[in-house]
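Partial view: only certain chains, each at its native spot in the assembly.
Note that the chains take the letters A and B in the order they are written out, and that residue 1 is the start of every chain.
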Amino acid sequence: MLEKNIHTILGCDNNYSESKIVVFGAPYDGTTSYRPGTRFAASAIRNESYSMETYSPYQDKDLEDINVFDAGDLELPFGNPAKALEQIEVFSSEILKDEKIPFMIGGEHLVTLGAIRAVTQLHKDLHIIHFDAHSDLRDEYLGEPLSHATVIRRCWDLVGDNRIFQFGIRSGSKEEIYWGRKHVHTCFYNFNDLDYAVDILKDKPVYLTIDLDVLDTSVFPGTGTPEAGGVTFNELLNAIKKISNLNIVALDMTELSPPLDPSGASTALACKLLREILLYVYR
Amino acid sequence: MLEKNIHTILGCDNNYSESKIVVFGAPYDGTTSYRPGTRFAASAIRNESYSMETYSPYQDKDLEDINVFDAGDLELPFGNPAKALEQIEVFSSEILKDEKIPFMIGGEHLVTLGAIRAVTQLHKDLHIIHFDAHSDLRDEYLGEPLSHATVIRRCWDLVGDNRIFQFGIRSGSKEEIYWGRKHVHTCFYNFNDLDYAVDILKDKPVYLTIDLDVLDTSVFPGTGTPEAGGVTFNELLNAIKKISNLNIVALDMTELSPPLDPSGASTALACKLLREILLYVYR
């Protein structure tokens, strides 16, 4: 009998039960204020991963040798961010309950909140490492508390002061930047303080959220609000390597926008980064 | 003293007080389920109108000779359709209060609901002429009552049976098409029944809502859910001519998606249609 040729991120075709990491897409960009499109990111990565190698010369490891399950994309309602976050939370909780690591692919950055809600149920002491060009610390945006521009503030509502470590930040409103000085650790423009953070976070459960626009616009133009003056691919890779020995209990990668990536180069970079992160984080 | 070179739809640069029609953009596409982008429609029309003539050889009339005010774009929150609709309603009400005709440029089709709410306050007997490829009569979509796919059903909530006349319809779920048979007048694929409708609507206040995907995909590819088998530009123009003697108290034109219009031809068509409608409806 013929079987369907299943469409999966390359090298992530293990069974759910045997897998330690579960990748899934959260195709939501309903609050994106300028140019939407991140809803297509996980699907594009699935397609583009076809041209990626499963082997990493950086780590001398191979995706074929680790167990990862690609669960496909959630089906989220666009006009209702509250409900979308709920569905993400439920899904993430199930993965966590089975003692696996959820690795969510956004979507806009707001999706992170759904996953963080799930993780904080389990890990009261959760800390967050946040790579981004934007501080995302507004209390509301255009009158809305749930937005890509408020998501880290909403996470702070859950974890509180001194639990969030931001890197690569180079954009924000005056108000949120000033607020951030008192409530989170912000490293502007680069990863210079990362060793310090790693030291503090040594024994803590950590959530890693990567907004891909932390990368320089030259390196990653395919995103809705690109910010010049960012980090290179190698700098990001080294930063991930540095934190990979921490106890990362869940993670995400957001804000790839395939309609803004006509050459496909940003999507290809996201695939490669996904591979490297999986190989670094897996144990 | 230097004055700003104001950015306005060509020929719509009159003062508000002297104008009889008020054009405004409702740049909202927050519930778009597949490919967003209609939020940029009014802005694109404003830019592209620069290359349009103000004179219509079809009607031997000129935009320069009538008084229209282009109010620019509303600023709507993307993650909150209820609030976006509210703002549209308030804005439309103000125009209507001043005894002018609001002409809204979407955005996704959901924006129509905001304007219809405003109009039904004034015209209890409101009837709706609806040009579209999709019947938009679902009761909910992905669990949401407010959606581009439910908008005409929500309008029906306000105006009731036998008040809505649909033309050009060629797509829908089985359920909504069957529901429509009992509650609205639907003319599939074309404008064949239009004379009949004009006859019935002769003395009624009418809201005209045009989803531009009523046009064939060849004529109007620049939209999120193009549907083959639609009408030509000349057929649409003739239909508008036919109804232009009715008492049109408000109207809209929705679903142009500039990011899906790389040649600019769909945007140019929308500009031309806008001119023809303004010249037909103005009196």
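The rule is short, and it goes like this: contacts are C-beta pairs under 8 Å (C-beta built on N, C-alpha and C of every residue); 3 or more make two chains touch, one makes a residue touch a chain.
For clarity, every value in this text was computed on a predicted model and none was experimentally measured.
> For a quick check: 2 copies are placed, so what copy number does the complete complex reach in this file?
6
Everything that follows uses one rule, which is that only the chains that are shown with their structure count from here on.
> In their shared complex, at which residues does chain A touch chain B?
Chain A residues touching chain B: 29-33, 35-37, 39, 75, 77-81, 83, 110, 142-144, 146-147, 259.
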